[in-house]
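Of the protein chains in this complex, one is absent; all others appear in place.
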Amino acid sequence: MNAIIVSALLGVIMMFCSWGIKSQKTQQSIALIGMFLLLLCNLAQLSGWFVINYDTKGMLAFTRFGLYVNTLFFAITFIYIWLNGEEIAKFANQAADFYALFFFILCGASILTSFDNLLMLFIGIEILSIPLYILTGSDKKNLFSNEASLKYFLMGSFSTGILLLGITFIYGATGSFHLAAPIIKPSTGLPQEQMILSAGLLLVFAAMNFKVSAAPFHFWTPDVYDGAPTVFTSFMATIVKAAGFIAFITIFNSQAKALGHSWELILTFVIIATLLVGNIVAVFQRSVKRMLAYSSIAQAGFMLFALYGKSTYANEGIILYAVVYSLATIGVFGVLIKMKENSFEAFNGLAKTHPLVAFVTTIFLFSLAGIPLTGGFFAKYYMLNALYAAGAGLWLIILAILFAAVSVFYYFKLVQAMYFAAGEPTINEVPKKYQYALLAIALLLLILGVFPTVLFNYLYF
Amino acid sequence: MLISFLLLPILTAILLLFIKDKKTATTTAIVGAMATLLLAVVATTTKVEAFDIAWLPSLHSRFVLQVDGLAKILILLTAISFPAILIATAKNEYKQQNKFLSLLLFTQAGLMGVFLAGDALLFYFFWELALIPVYFLCSIWGGDKRIAITFKFFIYTFLGSLFMLVGILYLNAHTADHSFSIQSFLHANLTGHQQVTAFALFFIAFAIKMPIFPLHTWQPDVYEQSPTAVTMVMSAVMVKMGLYGILRWLLPLFPIAFMAHTNVVVILSVFGILYASFIAIRQDDIKRLIAYSSIAHIGLMNAAIFSNTSIAIQGALLQLFSHGINVIGLWIVADVIEQQTGTRSMQQMGGLAKKQPILAILLVGFAFANIALPLTNAFVGEFLMFTGLFQFNPWIAAFAGVSVILAAIYTLNMVQKVAYGEISEKINTMHAPNKGAQAVLIILLIIVFVTGVYPQPLFTLTADTLQQLLVK
Amino acid sequence: MTFMKIVIALIILWPLAGFLFNGLGRNYWSKKVIAYKATGYIVCSFIASIFAFIQIQNHGAVSVHYFDFINTATVKIPFDFKVDALSSLFLLVITGVGSLIHLYSTAYMKEETAPHYARYFAYLNLFIFSMLLLVLGDNYVIMFIGWEGVGLCSYLLIGYWFTNGAYNYAAKKAFIMNRIGDLGFLLAIFWLIVKLGTVNYSEVLTAESLAKLSSADITGITLLLFVGAMGKSAQIPLFTWLPDAMAGPTPVSALIHAATMVTAGIYMITRSNILFSHSEITQNVIAIIGISTALLAATIAIKQNDIKKVLAYSTVSQLGYMFLGLGVGAYSGAVFHVITHAFFKALLFLGAGSVIHAMHHEQDIRKMGGLKSRLPITHITFLIGCIAIAGVPPFSGFFSKDEILAAAFEKNKIYWVLGLVGAAMTAFYMFRLYATTFLGKFRGTNDQESHLHESPMAMTLPLIILAILSAIGGVIGIPHSLGGHHWLTGQLSSIVAEPKEAMLSVSTEWILMLVSVAIAVIALLIALARYSKHTDEEPTTTLGKFFYHKWYIDELYQKAIVAPLDQFALFLKEFIEKKVIDGAVNGTGKLVQFSARKVRLIQNGQVGYYILFMVFGIVTLFLIWFNDYSILQFINKLTQK
Amino acid sequence: MPIQNYIYLCLTLFSIGVMGVLTRRNAIIVFMCVELMLNAVNLLLVAFSKMNYGAAYIMSPSTTAGIDAQVFVFFIMVVAAAEVSIGLAIIVMMYRNTHSIDINFLNRLKN
Partner (left out) sequence: MNALEILFYALSAFTIVSAIMVLISKNPIHSVLWLILVFFAISGHYILLNAQFLAIVNIIVYAGAIMVLFLFVIMLMNVKKDKEPQKQLLVKLIGVIAGGSFLTLLIALVKQNTSFDRSSVLLKEGTIGLIHPLGKALFTDFVVPFEISSVLFLSAMVGAVIIGKK
């Protein structure tokens, strides 16, 4: 509750900042302080010494898991703003507006990590989505940005319709929006009675797939990620997606049983389709940004493993995955922002002119590809483990690693461009401070690559 | 003690990153490698305690390093290889020499880790750690076609190791305490069918790494395109990772599956031996020739291990070491020639014996070790391996034996084209090889003959491993 | 025991010392030092051998243990040496003839520069070392070490003039053909290890071991051993390397390719005669191959014009005789022939070397002639050699050849008849050679004529010694029928269980001897008559061409074996490797890229389509849900074996 | 009134909305069709609400069962309103730049 309230308040504060404070730097500082405050508030709730206690009438349920995920989200966003503050300022004379949107998004994310009622799910998703439509279109003069925004909006509202129909069906079958309710009734009823419930769940499933960009509901992702200003793509592809996943897991960890054994089949279908589309299509991209968009689909395929069954591996894995993936993606986009163009060729010879930047980019890419010694490896390992622990067939795991190998193919294209190709990189000036920030992210990934369990320790005491 | 096998190379590698001067960097690297060698000598001759600390509590994985005879012999090989390679190639100029050497030493750390790891996850870690620096080494400092070829190599081996990862995961799920230690893997109760599954998953990784037919096509290309120092590391030590994996993991963990697949694998290996030998006959590029020869040799070792006779395994254990020494020798000679003449085509060589007699003698020495002439180290190993294969199946041994003839053909072809004949235009430009390379070659040749005449210490070293394998 | 240990060690270490001395110090020593040391070491070894010989004459066979070569849980191969009647004889021949040839070489190789001179002697010493290892070893593995070692030295020496491509090719050919044989030998060793767990003579060659082996085992092992012998001793089909091996310096041909190395096969089979005697099949195979080789090589020798080639084919032919002897069970006869052959063939080669030396490296006998007066010592000694090889009594060749023929007669009359034909041809081509070279008038250039001279002392002395040995060498095996007591058979009785001693009546033996002598004498007279004045021109008859071109066997091998294998290798390299296997690997990559290109077209930028796909996606999800059972069944079927 | 009737009606409406989204090119019309879908859902929710209410009413006339669905509908309307404001803003922005709201022309980003 702390997080939701504080983030909403901070959003409002930022709104007013845009009137009162003209300096971009100050705005960024305020945002950072706010973010830190948010983090503290959330930690306060997590450790239990300052909790805004309010009876939410079964709308929200704060679990250790959810709160911990919030903490991580806030921390990552903190890093994100710290890194990208200047870049954000370029899109408007008032960066504070964007900071406000970020806080609202975080509010939505906090709801998604703690909702206990489908109504809150709906509202949470909408709070998350609406600022995103705007962020996507924030480069107003840019036709790509406009187009991406409109596409995102149209498809997003369509998927909202699907989500609502699903929720309605669930309500029709169970008579409640409460998350814990549906499971009780069907277990006593005949299979025939579950029909409408299952249909509702399937529709919700489809809508959630849309949010996390899983195939065949991924179509918005490449276009939107590509069209949106890079700095916002970075945010969109990380925190927002991770929040979507947390919500997804929250629903289906408890509800998947209603779908019976076909749940695994359906999920398998989606996973395979997602991995296939994401990995295969990424291979042929000429734009790094678009490649990353497809790769984010592929990563979603991996994260979907956490849905396969409830286990500690799945819970720990999704946290690790979300954190590692977010850090790496923010890092890669952070580098991409500094490039003058998005093509692979732009990176040619980067290792010679900017060795540190090339090095950190390599770490980010390694992490995305799941190479050991970077956090990405353990993230993937946990996911595979979760999959196996949930009783999936070995063939699915093998399929997953085949696609992981394919993913190496396109991530390493960038590594090759940086290290082995001759040429001058078309890169803007990268300030030292910025480089160190990137290095810090890379080091975090390396630490997580050797000691991933540091991330979970907090989860248990 | 054991942790220093990792720390020493890694610290040296990190130190190297800050040394810009080429000469100082080279010296530092050599000193570091020599220190490791010293350590290895101590470790192989004394009893060493395992190193064991907690690592990933929630995954039940521990940081365990331990040695037995098998590990010792490979540690020794690794420790000998690196100084030898560094000294022999010390005169080679690389851009950003310190980074080159640093990556090379990172590779050494990875290799040491692979041979020392007593925990499957740790093993996998080092397995990859050994691969990644090599990827950069080859791609940055390699030949013209390096990028695509190294990339293929990387994806190929990476895919293979992913299979192994799945295998590790699979086994981990079937252990009682969900840990990754080799002991609990040994006690995992697997049915025959499960063993076969896990076996297949591990085997793919090892087969690609070795590589055995038909998964070998990356190797000649990579050997050809890599800087020779890296090629040496790869063919002398890295390919041993696959064989090591089979001896350390496959054979003890999945005896049923292992037994069920001996025929298939042995036949495949023997086929690969002949195949590679035939191709080697037609090679003009000296590096490719050595590469194919190496494929044939590794195939033989694999066949020997899979024949599952103690004689053959004993031979393979010895050959792990011997092959490494021999092949480094060959590579150094090839490198000296390439560095000085700028060509790898044997057609353009000839007359080395007249121009550089010492180098020619060394070449001939290693060539004969390569074809396992008696009183060279390779003879002992191959003799035992063939005997074991014969015990396994006489016909297969006879077929594999044809490789002895084919090896003679391609090796002598090489010797003839390189060393003999009138001095060619390219060879005429040669001057004496640097003292370091020469010294290394001579020392290696001495090792070749000493272990060829008196291999007993190596047998004693590996006796415990053999014993364990036989018990299982 | 320790005393013998030292003696035997000395025998073998002297040549090794010589090798190391000359090999490592090639740039430091003068030619004189090299020559003295190299020869001196072998002489030392010879003296030690004599010592060992006397020792075992007095005290019987000795086996000494030095260290364990291989000692593992399952297989134990000690580094043991054994000196007994058989090996001590070989020791004497090797070191004795070896010393002479070293001595000869010091003069013959004089034109070489010091480093190459040293290299030459290093190789030669190494060869002696390997050969000694071969005969001294107390088990098959040590023998094999020597076996390959001599092959190596042969390779090095044939290719001694390494700048010459043809010589290198010959060297390579020799090594590879030897290796083919070696593989057989190796397989036999494996077979022994697998069946008996040991390769020590003292354990393999016993009745208990024989009892453990089935007859198929014995036949298999002996055949494989014989394959090894085939390679080393140049028998059909692995004989073509030996004539080519004449590319090496002539003393090398004398030592390696006539006197010692090529007889290793005979040594090996004699050593394992117990095994061979138990396999009728193998014995027949050996006899047939032996006699065929003898005849084939003889026919070729008749038409050759290169002095060394004639001798080379003659060697092959004589080796064939020895194998015939082995095949018919006359082991001691074969060994006898080895010894006498070592004398007279070394003599002939060295004589040929002397001629070549005098003729400034001219080897074609058609360009010689009339050398009788110019090279008196060479002439006489060469003549003695020819007579000896032709089998004219009382020269040594008569006795040894006769013993083999007698045994052949006993075993199978056809062998005997064929053997006689061979003997006749031997006499014919040897005297053809002799007559063309030494008789008639000089046919070379004036320049050559003006420089004709007798060779120096260092070369003639070995010739004289060998001539004496060739002449009287027969004494060690004078048969009973001629009033001797056949000392050699007595010597070897501990090694060779001669099954049918003296089964032929004395009169039969006399008749056989007379027949063979008569035929040989007739053949040599014809040759003398025909070639004293004339030389052979290019052959015109089909048969003549056929022989002249060595039965086209090299061409046959080239066409039937080498070329197809070469093509096969090319096919593997160019097609299978590049197109099929690598094609499959790259194809996978291409497939991914191809599908990438196709799949990405779905992302056509039209939001309408996107939503359409989403709707279809939902429909698909529902359909899967409806049909879950049948789909699951299908997947299970796919994933289960 | 059987609940099925409402369900059929609402599903039909919803599907018409879907068809509209799929068949029209005008972004505004497409968006309107999405609104149609939402309204279909709203109606269905209210119908379900009254169904649940009806079931509970028999037990206790003072029940408030089903009220949650109606509140939900209220929220949907609220959200829809917010969405519309943003959506139209985007469409207008688009129109300002391209002078078209034809979604078929939104194909610069592809593949």
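Points worth noting:
Note that the chains are named A, B, C and D in the order they appear, and that numbering of residues resets to 1 at the start of each chain.
The definition used in the following text is that a residue touches a chain if its C-beta (ideal position, glycine included) is under 8 Å from a C-beta of that chain, and two chains touch if they have at least 3 such contacts.
None of the values given here were measured: they were computed from a predicted structure.
Seen in the complete assembly, the chain not on display touches A, C, D. Of A:A8, A:V51, A:I398 or A:A421, it is A:A8 that touches the chain left out of the display. The chain not shown here touches subunit C at positions 608, 612, 615-616, 618-619, 622-623.
Contact between subunit A and the unshown chain involves residues 4, 8, 11-12, 15, 54, 56-57, 59-60, 92, 97-98, 100-101, 104-105, 107-108, 111, 119-120, 123, 126-127, 130-131, 133-134, 137-138, 140, 172-173, 189-190, 192-193, 195-196, 199.
Although one chain is hidden here, its contacts on subunit D can still be listed: residues 1-9, 11-26, 28-29, 31-33, 35-36, 39, 42-43, 46-47, 49-51, 53-55, 57, 64-68, 70-71, 73-75, 77-86, 88-93, 95, 101-102, 104.
In this section, only the chains that are shown with their structure count from here on.
Averaging C-alpha coordinates per chain places the centre of subunit A 43 Å away from that of subunit B. If you average the CA atoms of subunit B and of subunit D, the two centres end up 66 Å from each other.
Between the Cα centres of subunit C and subunit D there is a gap of 96 Å. Residues of subunit C in contact with at least two other chains: 589, 600, 603, 605, 607, 611. Among the residues of subunit A, those touching two or more other chains are numbered 150-151, 154, 158, 222-223, 409.
Contacts from subunit D toward subunit C in the complex involve residues 18, 21-22, 25, 103-104, 106-111. Residues 312, 316, 366, 371-373, 377, 381, 384-385, 388-389, 394, 397-398, 401-402, 404-405, 408-409, 412, 416, 419-421, 451-453, 456 of subunit A are the ones that touch subunit B when the two sit in their complex. Those residues of subunit A that touch subunit C in the complex are listed here as 150-151, 154-155, 158-159, 162, 198-199, 202-203, 205-206, 210, 215-217, 219-220, 222-223, 259-262, 265-266, 269-270, 276-277, 280-285, 393, 395, 406, 409.
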